[in-house]
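Read through the structure below, which is laid out as structure tokens, and then see the notes.
For this depiction, one protein chain was excluded, whereas all remaining protein chains were kept in their positions.
Labels for the chains are A and B, by order of writing; each one numbers its residues from 1.
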Amino acid sequence: MAKDKKGSVLIVGGGIAGIQSSLDLANSGFKVYLVEKGPSIGGVMSQLDKTFPTNDCAMCILAPKLVGTGRHPNIELITNAEIEEVMGEAGNFTVAVKKNPRYVDEDKCTGCGACTENCPVKKAIYPVEEKIEIKLEPEDLERMKKIIEEYKGKEGALVPVLHNINVSYSYLPENILRYISEELDMPLSLIYQIATFYNAFSLKPRGKYTIDVCLGTACYIKGGNRILEAFERALGIKVGNTTEDLMFGIETISCFGCCGQAPVVVINEDLHGHFRITKVPKLIKSYKEVGNAEVEA
Amino acid sequence: MPKLKPEDLERITEKVKRTMILREGTGRAKITVHMGTCGIAAGSRAIMSALIKEIEEKDIKDVILTTSSCAGLCSREPMITVEVQNQPPVKYVDLTPEKVKEIFDKHVLSGEIVKEYALAFGSERVP
Partner (left out) sequence: MAYRANLMLCTCTMCVSVGALKIKKKLEEELKKHNLEDEIQIILTGSSWLCTKGPTLIVQPDDVVYQLLKEEDIPHLVEEHFLKGRPVKSLMYIHPEALHPIEKLHEIPFYRDQRLVALWNRGIIDPDQIDEYIARDGYKALAKVLKSMTPEEVVQEIKDSGLRGRGGAGFPTGRKWEFCRKNPNTPKYLICNADEGDPGAFMDRSIIEADPHSLIEGIQIAAYAIGAEKGYVYVRLEYPLAIKRLNRAISQAREYGLLGKDIFGSGFDFDIEMFRGAGAFVCGEETSLIHSIEGRPAEPTQKPPFPVEKGLFGSPTVINNVETLANLPRIINFGAEWFASIGTEKSKGTKVFSLAGNINNAGLVEVPMGITLREMVYDIGGGIPNGKKFKAVQTGGPSGGVIPSSLLDLPIDYERLQEAGAIMGSGGMIIVDEDTCMVDLAKYFLAFTNDESCGKCTSCREGSAAMLEILTKISEGRGEEGDIEFLEELGEAIKDASQCGLGQTLSNPVLSAIKHFREEFETHIKDKKCPAGVCKALIEYSIDPEKCTGCMACVKVCPQSAITGERKKPHKIDQSECIKCGVCKDACKFDAVKVE
């Protein structure tokens, strides 16, 4: 370690980047002030299980660095503090730091944790979500019971269950998801993660007719995006939305595999091949009136 | 439905063989019924029905039955052309369902040409 002092550095933020920079700079001889807003350093990495790309345990990497930072003679930790003002120029800064009160004597505290355990208002800091009572309409309940009966206990049941709900309601209603979370004993967060990952699921109600504009390569080079824009203009909504009367929703699809018929538009289950931009108004009109598209190809 | 054994595959193959031969165009013999307006007027529909009946009744699997237009000899309709594999085609004229039955038995099934109904051997010359 270089012993000769070179000057001082202030680092803002005590996450892994701040910690590592502090250690590197301190090791090369700088006096480091590490300012962190929170009461302790460590940042997000301390909350992670594994790290990319090696899947190493996050804490195994971080912990030695935390200890190293805490006891490094060249590093001065200023936690629970924020920068108020920076004055001066490169080479000669003066920084005003506001240190928030900790209400604990830092010199005496050993960090044993006994006080947090005994704090009567602990729950105010880490609130436990009140259990929400899930109410389903009788017919929904019956439908769900059937689905759950079929899949309960099976490995990998979640996606098929969501498919089933999606078919029944054309979207995934919140109360139903809460219900299956209970019944299948799966965390709601996981269900939401899966539900928002796939394009097939929607958390918002969909229109009676979903207009899927194919944007596969073949459709794209034949003007699929212009067709999409034409639908957006005609219905006055952007892709991914539904008209106010819940009649039409516009979605895109990455490929229907109908490249020979490109460009393709699919409305619910009806495919319209060799689509032309000029057909848009007529098509919308015929769906509005008759509920299907007797538009000549 | 009992479980299939390997031998059953052959049985099923035999069952749908006729359809497959039709689609692959690999029959042992091919009968063409000439169905121009003249042919239909002269009764080639009856000839066609008779042939279909024959094929069905005798459960023949490797004979293709097809139609073509007027062969140019309208006065002697109804006509058929019989092509047995590796033999020149034979045209039969002035047919009735009974005659067709005979032709089917003798020529198509046994390879023996029915001379008294035949017009000519071979096809018209193609330039």
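By definition in this document, a residue touches a chain if its C-beta (ideal position, glycine included) is under 8 Å from a C-beta of that chain, and two chains touch if they have at least 3 such contacts.
Since we're looking at a predicted model, the values are computed, not measured.
Chemist: Who touches the missing chain here, A:Pro64, A:Pro160 or A:Pro205?
Modeler: Of the listed residues, the one touching the omitted chain is A:Pro160.
Chemist: One chain is left out of this view; which of A:Gly7, A:Pro138 or A:Gly257 touches it in the full complex?
Modeler: Per the contact definition at the top, the residue touching the missing chain is A:Gly257.
Chemist: On subunit A, what residues meet the omitted chain?
Modeler: Touching the chain left out of view, subunit A contributes residues 52-55, 155-160, 162-163, 190, 193-194, 197-201, 215-218, 220-223, 226, 229-230, 233-234, 253-262, 264, 269, 271-274, 276-278, 297.
Chemist: Touching the absent chain: which residues on subunit B qualify?
Modeler: 1-6, 9, 12-13, 15-25, 27, 30, 32-37, 39-40, 48, 52, 55-56, 64-69
By our rule, only the chains that are shown with their structure count from here on.
Chemist: Can you give the whole-Å distance between the Cα centres of subunit A and subunit B?
Modeler: 71
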